[in-house]
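In this view, the complex is presented without one of its protein chains, the others remaining in place.
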Amino acid sequence: MSVTDLVELRRDLHRHPEPAWREFYTTARIVEELEERDLDALYVGREALAETDRVGVPEDDELDEWMARARAAGAREDVLERLEGGYTGAVAVAERGEGPTVALRVDIDGLPIDESGVDDHHPAAEGFRSEHEGYMHACGHDAHAAIGIGVLDAVLDSDFAGTLKVFFQPGEERIVGGEPMANSGHLDDVDYLLAVHVGLDHPTGEVVAGIDGFLAVSQFEAEFVGTPSHAGARPEAGDNAMQAVATAIENLYGIPRHGDGATRVNVGVVEGGTTTNIVAERVAIEGEVRGDSTELMEYMDEKARRVLRSAAEMHGCEVEIATAGSAPSTHSDHELAGVVASVAREVDGITSVLESDHLGGSEDATYLMRRVQERGGYAAYVGVGTDHPGGHHTSTFDVDEASIAHGVDVLSRAVVELGSRRP
Amino acid sequence: MSVTDLVELRRDLHRHPEPAWREFYTTARIVEELEERDLDALYVGREALAETDRVGVPEDDELDEWMARARAAGAREDVLERLEGGYTGAVAVAERGEGPTVALRVDIDGLPIDESGVDDHHPAAEGFRSEHEGYMHACGHDAHAAIGIGVLDAVLDSDFAGTLKVFFQPGEERIVGGEPMANSGHLDDVDYLLAVHVGLDHPTGEVVAGIDGFLAVSQFEAEFVGTPSHAGARPEAGDNAMQAVATAIENLYGIPRHGDGATRVNVGVVEGGTTTNIVAERVAIEGEVRGDSTELMEYMDEKARRVLRSAAEMHGCEVEIATAGSAPSTHSDHELAGVVASVAREVDGITSVLESDHLGGSEDATYLMRRVQERGGYAAYVGVGTDHPGGHHTSTFDVDEASIAHGVDVLSRAVVELGSRRP
Amino acid sequence: MSVTDLVELRRDLHRHPEPAWREFYTTARIVEELEERDLDALYVGREALAETDRVGVPEDDELDEWMARARAAGAREDVLERLEGGYTGAVAVAERGEGPTVALRVDIDGLPIDESGVDDHHPAAEGFRSEHEGYMHACGHDAHAAIGIGVLDAVLDSDFAGTLKVFFQPGEERIVGGEPMANSGHLDDVDYLLAVHVGLDHPTGEVVAGIDGFLAVSQFEAEFVGTPSHAGARPEAGDNAMQAVATAIENLYGIPRHGDGATRVNVGVVEGGTTTNIVAERVAIEGEVRGDSTELMEYMDEKARRVLRSAAEMHGCEVEIATAGSAPSTHSDHELAGVVASVAREVDGITSVLESDHLGGSEDATYLMRRVQERGGYAAYVGVGTDHPGGHHTSTFDVDEASIAHGVDVLSRAVVELGSRRP
Partner (left out) sequence: MSVTDLVELRRDLHRHPEPAWREFYTTARIVEELEERDLDALYVGREALAETDRVGVPEDDELDEWMARARAAGAREDVLERLEGGYTGAVAVAERGEGPTVALRVDIDGLPIDESGVDDHHPAAEGFRSEHEGYMHACGHDAHAAIGIGVLDAVLDSDFAGTLKVFFQPGEERIVGGEPMANSGHLDDVDYLLAVHVGLDHPTGEVVAGIDGFLAVSQFEAEFVGTPSHAGARPEAGDNAMQAVATAIENLYGIPRHGDGATRVNVGVVEGGTTTNIVAERVAIEGEVRGDSTELMEYMDEKARRVLRSAAEMHGCEVEIATAGSAPSTHSDHELAGVVASVAREVDGITSVLESDHLGGSEDATYLMRRVQERGGYAAYVGVGTDHPGGHHTSTFDVDEASIAHGVDVLSRAVVELGSRRP
């Protein structure tokens, strides 16, 4: 596929941003492209995932609604059928000889952000602004998907000797897609895994060969349920979920820092109660804990659960705590990053190559990376710079489309180079 | 109107519960009835209210939606036009000679409660369950409206000498309708005001001649706005509205009790934040304060505002505080209640008459009562017992329709008796 | 004893204020006086109390220290021996015929308040300021003790027919003396009990015949013990008693108000931790809950304990909760108060007699009053007005000594009048 076509593909996906487990149009569109390639295997939906590990799957009603939108947007019915139940994503496999198995992971989901319509927002100006109101590709995963196709084409067109697998992963933004894809079995023979992200405050022309500093993360949902009562006549008859939640929030932020490294805690969403004169029966929060290491994250998680339970107990409430998404910490292998760095320096348009950088956030690519690393393979998380006018996760985020070609060139050359190695 | 017709009217209104400032069908239906009577004046919508005092009026979109429903349900277009902008409610005036001016106040709005559909819920069994999903007459205001019409008919049919005014008040549940109706001018010449409520845990056949123990109340809405930031990478860059709200809630409940009498505080609704990994930019709460007296309520209100402002300041947030509904405290005049009690003892079906009872809640009828009392008149809040299977404000609340006739009889006789007095 | 002597006695006691279970000098001084009267029985210390019910008794070291002060101040050694172990207080009994048993209760303890030394503070000017630095009779119990002796003398000098018992009760300020004295058995045959308090914002010359509005009260001490750790190097290794206490305090004040009547909660004392860089291992608080009724107090107490336990649990701490003093609610019997009112109106210097007033605080005289009331007797809590320059429990509190004679006259006449009644 030409660079022009990749840009067109990216714009098409940009028009149809879909959140976790609802990437119906996106997966279908990718599968249509993949079926035109000379592949040795193509795993779609349920075949690409470990079924038992999925969390955060929406209710059927909502899945149906997004499925209907995908259909209306022209997604192929036979592919959509394979995605029933919210099993999105795909894995493409091309076997080209005796060499090592090299994998590329790209993520494909969008965000619940309302895309800007202002004139100097490129997608608005060029007519490919999101057609799904309230949702947006505000993190570049549209470009990632295009890069995935582009790398596949470039490698198929090369003298690569080995097996290439491209993972089109759903649900990264909710950190729910990484674990089921990591446990699908498709990574178990991978020798080298490259993951890619555009932007991250690096300008067009800059490449980061191996990003580090992934915080392990675990998200939780906690629903406090007490007893309602009339706040004027019978305040004592209530078990106040509002007070329980306020106490929980205050004390969650007060979980002690840890001498071994960075930790984080945040309550990002709260919702509950019905009206001013009723002692609130039900209030729910969504939050997350993080740590420099998985152990530190688990320290925070354990403390958080104790706070939640005790706050409920204090106010006579029940609390149900569910783990939403999660991701472990990991690191980029430096030797592998070195390969990426050395090929990157040869690519036209790449003006700056950094060996490493510190992410300071979380990513469920770490599930895939650890899967490979634990079995003796190597993994690196590659940054491809792109000038982005608005920050990641803002309504004016956009990618410099020149970086799509950069990503394809750097990663496909790295794959070919790795193919030349004897594992 | 016959008792049977009053029951039919009540059921029609029951089918169409409408919340504050959206009582379009209800007002139109009442006006249609009133226009058939021999009245000396009929004030509708804007004419029945002091325009400047309205709070809690919904956005135009929502008003339009309810207006459309009213139209679809058969409300008369010419009446609906008079209610444009959410000016609901009506005042009917009948002058019948030289005697005193006697007023009756009934409230007409419904609640945002989903009505039960179970078989032993009478409205469901008899086919007059709410047709507005999520809304319900769960406090008997449908019966109140019917009683208002019934009293008017009975008095017109009597030898009453004086002026009768019937106030059909919107927005009691949100305590937003009382103040603008109290300040409309229509109460300024009233000598005696009777307000009525069915149920309140009194059985069919019981009447409470003058209810006391109204807590003054003031509702607030507070919106905290801080600065969002990435909770993993830049927790320090946020000004966390979530923490501000948690601190506010904890400290609102901690406002000191008062040696002079009962006080109340409740935060009934909370909502805010966007996602787990973003420090919350905006969180809003809705709450209320009460007091045995207006002074005690104002003590609570002042303390609450200080808590809200300081909690915002503590976390670098702005807070916007709005007063939603409010109602002062007041009392029933015992002499007037005595008149009600003495006529009630004569009414068929009334088996028990209590001189007074303690409400322990709030009601914006107090605005109207105080208006009359402050100008030298008398007011009483009359309870008409009704067997109600579910509690007030629950999905299985219902009225024993026999109490409609009780209300009409007790109140119309009281009006006639009062007409015989020289003010 | 002459009025002049009573004033001297009061000043002597004022010089030697002693807190709960340490009223060694005070008891000895009272016993010395009593032994000079023609009594039928005199119960001292252990004989005047139900031994098993005492709480709040200090450590031996502290008892020894106060015992030594009493000795140094000239208390009789043989009496002091009877008070060993902090068994303070006395009951004097005079049998004068067949009539009813009438009792008077006065309290005798002082407060941990540093008495003012300014010139216009009467005790300072007249040279009877407290000789126990940091302690003070700031609530008039010195005058109460003198009134107790004065009433005894006046009754012995009258034609009273019946039995008079005067209870000199220790430990009222800490509400620890009432229960053991109530359960001593000495009240079990009492027909009429009068308790007395001077001041309470009533001026000299005013008498309140039967005070009501006693809040039931229960005091608690809670000690949180966690695990210390270095706050810089190992913050996560601590279980922070400081955070547990802060959470407890915030939520104690947030215990819901009650629809049935007034409740109170206060945390009055906090102390703990060692230094800034150590996560606090131990923090203790002292507080109290109250209610209009004993049931309401118990509602608060139960909620408070849940808050304390959950706050400890939340932060991995243990909490030990002890009940310190307590007192039930009760009321003055109106018939008995009527007797007091009628004799008070005859007393020289009494210019105003109120039937009743609302205390709004707590008093462990209620233990004695309830003991009598539960066995069929009557009780009243009598207020004797006194101009007091500073408020109760402040360093400039003082009594107008004219009120001592008022108290003696009103109460002794009431005793004599009651003696004339057939129980």
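Should a chain be cited, it is by its letter among A, B and C, assigned in written order, with residues numbered from 1 in that chain.
Quick note on the criterion: contacts are C-beta pairs under 8 Å (C-beta built on N, C-alpha and C of every residue); 3 or more make two chains touch, one makes a residue touch a chain.
Just so you know, these numbers come straight off a predicted model, no measurement behind them.
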Option touching the unshown chain, where C:247, C:356 or C:412 are the choices
C:247
In the whole complex, not just what's shown, which of A:259, A:316 or A:389 touches the removed chain?
A:259
Of B:101, B:243, B:326 or B:403, which sits in contact with the chain we cannot see?
B:243
Of the residues listed, C:58, C:272 or C:316, which one is in contact with the missing chain?
C:272
Spell out the interface residues on chain A facing the chain that's missing from view.
250-251, 253-254, 256-257, 259, 262-265, 360
Sites on chain B contacted by the missing partner chain, in the whole complex
233-238, 240, 243, 247, 250-251, 254, 256-260, 279, 299, 306-307, 310-311, 313-316
For chain C, which residues reach the chain that was dropped from this view?
112, 215, 217, 219, 230-235, 240, 242-243, 245-247, 249-250, 253, 264, 266-280, 283, 286-288, 290, 324, 359-362, 393
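The criterion applied here is as follows: only the chains that are shown with their structure count from here on.
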I need the chain pair with the most C-beta contacts, please.
A-B
Since chain B and chain C are copies that touch, is their contact same (over half of the numbers shared) or different (under half)?
same
Let me have the rounded angstrom distance from the C-alpha centre of chain A over to the C-alpha centre of chain C, please.
68
Multi-chain contacts only, two chains or more: what residues does chain A have there?
233-235, 240, 243, 247, 250, 279
